[in-house]
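The structure appears below as structure tokens.
A single protein chain has been omitted; all remaining protein chains appear in their positions.
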Amino acid sequence: MAYLIEGETGAWEIVIGLEVHAQVISNAKLFSGAATTFGAEPNSQVSFVDAGFPGMLPVINEVCVEQAVRTGLGLKAKINLTSVFARKNYFYADLPQGYQISQYDKPIVGEGELILDLADGSTRTVGIERLHLEQDAGKSIHDMHPTKSFIDLNRSGVALMEIVSKPDLRSPEEAGLYLTKLRSILRYLGTCDGNMQEGSMRCDANVSVRPVGSTELRTRCEIKNVNSIRFVQQAIEYEARRHVEVYESGGEIRQETRLFDSGRGETRSMRSKEHAHDYRYFPDPDLLPLVIEQAFVDGIKAGLPELPDEKKARFMAEYGLNAYDAGVLVAEKTSAEFFETVAKGRDPKLACNWVMGDFFAALNASGKTIEEPPVTAANLGAMIDLITDGTLSGRLAKDVFALMVETGKAPAVLVEERGLKQVTDTGAIEAAIDAVLAANPDKVQQVRDGKTTLLGWFVGQVMKATQGKANPALVNELLAKKVQG
Amino acid sequence: MSELTHLTLAEARDRLVKGETSAVELTRAHIAQVEAKRHLNAFITETPERALAEAEASDARRRQGTAGAMDGLPIGVKDLFCTEGVRTTAASKILDGFVPPYESTVSGNLKKAGAISLGKLNLDEFAMGSSNKTSAFGPAINPWTRRSDPAAKLVPGGSSGGSAAAVAARMVLGATGTDTGGSIRQPAAFCGITGIKPTYGRCSRYGIVAFASSLDQAGPMARTVRDCAIMLGAMAGFDPKDSTSVNLKVPDFEAALTGDIRGLKVGIPREYRPDGLSAEISDVWEKGIAWLKDAGAEPVEINLPHTKYALPTYYIVAPAEASSNLARYDGLRFGQRVPGKSLDEMYAKSRAAGFGPEVRRRILIGTYVLSAGYYDAYYAKAQKVRRLIAEDFRKAFETVDVILTPTAPSPAFGLNENTDDPVTMWLNDVFTIPTSLAGLPGLSLPAGLSSDGLPLGLQLIGRPFDEETVFKVAGVMESAAGFDLSPEGV
């Protein structure tokens, strides 16, 4: 069901396009040899090039070009063998050259696509308009002094990929799915770490609304630099409702740049960007056109990892997982690898249930990462083996799993230490059953009179008598025989 | 005045090699001349102490047998080249107090070759001008004067006017210049010296304060063709820090001076003979053609049909690039800041106070031609015409080996002439700009004197990266011209 805003005059559809700035993973900056690591002392990762000193010239970093091409290939996009760097001219305190070197009418990557995995297991394809390489600006800090802003140029010149979607998104939820999926692809490719808190992935959202059934594109507003997926969704929702209210009260929307105030959950006009911008783009005369060979692209293509969509398809085909489970497992490369280690040579459905269930719960509860998990894939696999060979019942396995989280020990060790082995000795189970039946003759009679639902109660009693160690299947089987007698 | 300052760069080098003089002696003699000619205002910053220390080190290298190609030779550096630890101004107030913590590749290459810098030479502010009058440090003065009015001060040309004046007045054996639309060749012509703008990409632009990046090119200015060949050899070379620098081996330019130009075809473009070209300029051009013929070369009439459009093309392209290149002068990280209540006010006040009228005018024009709605009509149009101009040359070089033209339409003019209208001033560069737009090497050498006793220059234009042919032809012309005059009082 489409996401619509019910207004007084009817239903409105939201039209959303996202521009994501993704920081390229590289050692050095796009046009200088200064480092890119996060959190360094102010101005310590700055060369004279990054600080826009007189006579300084840009020289492009080959790995940044590779990363852009790799990302383009990951988005199934057209790679432009010739692209051009242009200067985007504007004055700002953290823009030392007085222009940003970016790409304008000839970006390195053209049209591509991204597949959204919707909650109901279906998918939807969103168009990618382009991806281009550009420099990041420095950072202005406004809260260190009552009358001054402080400027740190450490980020100045760090390579960014600006990834622009087509206006294909129709709800805050889809925007969230888009960002999640894009981040997943970038991380699989190793081209961006996707860390929104540290600013290595930032999102601008272009939002407009239109009456349902209309195909027009109304005036859009750009909400700048929102730093979490949740905030992007909130900002879109707020902004779309604002548009509807303005239109329905007879007003007009002005094209403008807005900021999201996460404290108030509102967007507001950015006064500093008020006067019309005229970026005066022109080809950067310090840089010749970037010409890459098809062989360069092919080499990168050959080295691409299996990406989330392909992996998901394979998990469904190879392991028989449903779309939802497969989608969750492949969202992160590390969780997909974890699952595959657990599933190797075992029942994939069982592996999936344990990874998606108890394991993910433990991961969340522990605050650990999948790189250093609360239970290793090898131990979880070994535990599943103990279930399969009958050593552990499902119920016992849950106890063992909890102990594995607590102690980090291997499941076999825990079973041995704590005597948690499942009882499969029919004699012992029969004895327990006989005792329970003997103690409850009236209930036995009720079962024999047809109240078979009571059988479950008897199973529980027998399990209790055996401290949960009895093999539940055997209990069921033997109990049925004895009661029916 | 010492006899040592009358040596050419090549002669001084040969004496050093033979041990007939020392770097310290040469340097002292030139420092004395710098002091004697201070009224020419050729230097913005003099560095005599540094120079003497370097001269001592040079003599030590010479004794150890590790001297470089220009070891011990006193030169000057246009104050557009960033020099580590030495104030660099671009002749602008906006760079007030700026001391670069780095060295430009070209000045660094000269240092590595052993050359000794006596200081930083005057120029038009940010190299924008043809008279040196736009310098925030006052104009450099041409050491030459008119016979008819020896008291009238003349411009040395620009923008490398301080460089030309210093070489002509024997303050230095050679100087670096930069040429964006004629800034080496026109002042060389005005001051009776030789200068070459090499092919775009031959010298690194790293560390040179940028004016118009697609045009800017460094080159040498000296008294003779041989001196320029020696100096260019030391300045040029591939530099990985400049993406437009070309990875080609630097030829032995001096070895190109064979004196043999028999059979070479020399293009004479019809379009460089506009109506109203002064008879003096025509005459010296005719003389040049005759010298080449006498030496066995063959003059060929050629067409460069888009010549007329070079000037308007240049005055869109260069200001556009400049408006962007000069955005970094914002009073934030270096140079002069005028306080303001807001960031924008600080920018606007700092830039208004820091830039002179010509620079401001060019920034405004450049901003305008790039702005929304005008880009295609001006900037994109100019870039297309630029291609046509470059194509004209490419076609011409299918039939000729080198092209001969006048360097400038007039000899040096008075300090108080040509001041009203910027477009009139720009006409000075009408013969040099097409070469710049096409990125070709262009050399100016003195060919004679005007009726009023002022030097006149001729320009030789070569194929891309064929400076050798340009030098070879220039060498022959230089011998034929026999121009060994120096300005009065030098």
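Going by the order they are written in, the chains are A and B; count residues from 1 in each one.
Basically, contacts are C-beta pairs under 8 Å (C-beta built on N, C-alpha and C of every residue); 3 or more make two chains touch, one makes a residue touch a chain.
Here is the rule we use: contacts and distances are computed from a predicted model.
Novice: Report the protein name recorded by UniProt for the chain absent from the figure; options are "Aspartyl/glutamyl-tRNA(Asn/Gln) amidotransferase subunit C", "NADH-quinone oxidoreductase subunit G", "3-isopropylmalate dehydratase large subunit" or "Fis family transcriptional regulator".
Specialist: Not shown, but named in UniProt as "Aspartyl/glutamyl-tRNA(Asn/Gln) amidotransferase subunit C".
Novice: One chain is left out of this view; which of B:Glu56, B:Glu298, B:Asp344 or B:Asp452 touches it in the full complex?
Specialist: The single option touching the absent chain is B:Asp344.
Novice: Using the touch definition from the top, which of A:Ile151, A:Met196, A:Leu329 or A:Val355 touches the missing chain?
Specialist: Candidates A:Ile151, A:Met196, A:Leu329 or A:Val355; residue touching the omitted chain: A:Ile151.
Novice: Just to verify: which one of A:Gln45, A:Ser165 or A:Ser208 makes contact with the chain not shown?
Specialist: A:Gln45
Novice: What chain B residues would touch the chain not displayed?
Specialist: Touch set of chain B with respect to the missing chain: 97-99, 101, 200-201, 214, 240, 243-244, 246-247, 306, 308-309, 311-313, 315-316, 323, 327, 330-337, 339-349, 351-352, 355, 360-361, 363-365, 367-369, 371, 377-378, 380-388, 390, 421-423, 437-439, 464.
Novice: To test your reading of the contact rule: which positions on chain A touch the chain that is missing from view?
Specialist: 26-28, 32-35, 41-49, 51, 59-65, 91, 93, 140-142, 144-153, 259, 270-272, 275, 278, 280, 282-283, 285, 287-291
We adopt the following convention: only the chains that are shown with their structure count from here on.
Novice: Please tell me the distance, in whole Å, between the geometric centres of chain A and chain B computed from their C-alpha atoms.
Specialist: For chain A versus chain B, the centre distance works out to 58 Å.
Novice: Flag every residue of chain A that touches chain B in the complex, lowest number first.
Specialist: The touching residues are 48, 51-60, 87, 89, 91-93, 96-99, 149, 151, 278, 280-282, 285-288.
Novice: Residues of chain B touching chain A in their complex?
Specialist: Answer in residue numbers: 81-82, 88, 90, 95, 98, 100-102, 104, 205-210, 212-214, 240-244, 320-321, 323-324, 326-328, 330, 332-334, 343-344, 347, 367, 370-372, 375, 379.
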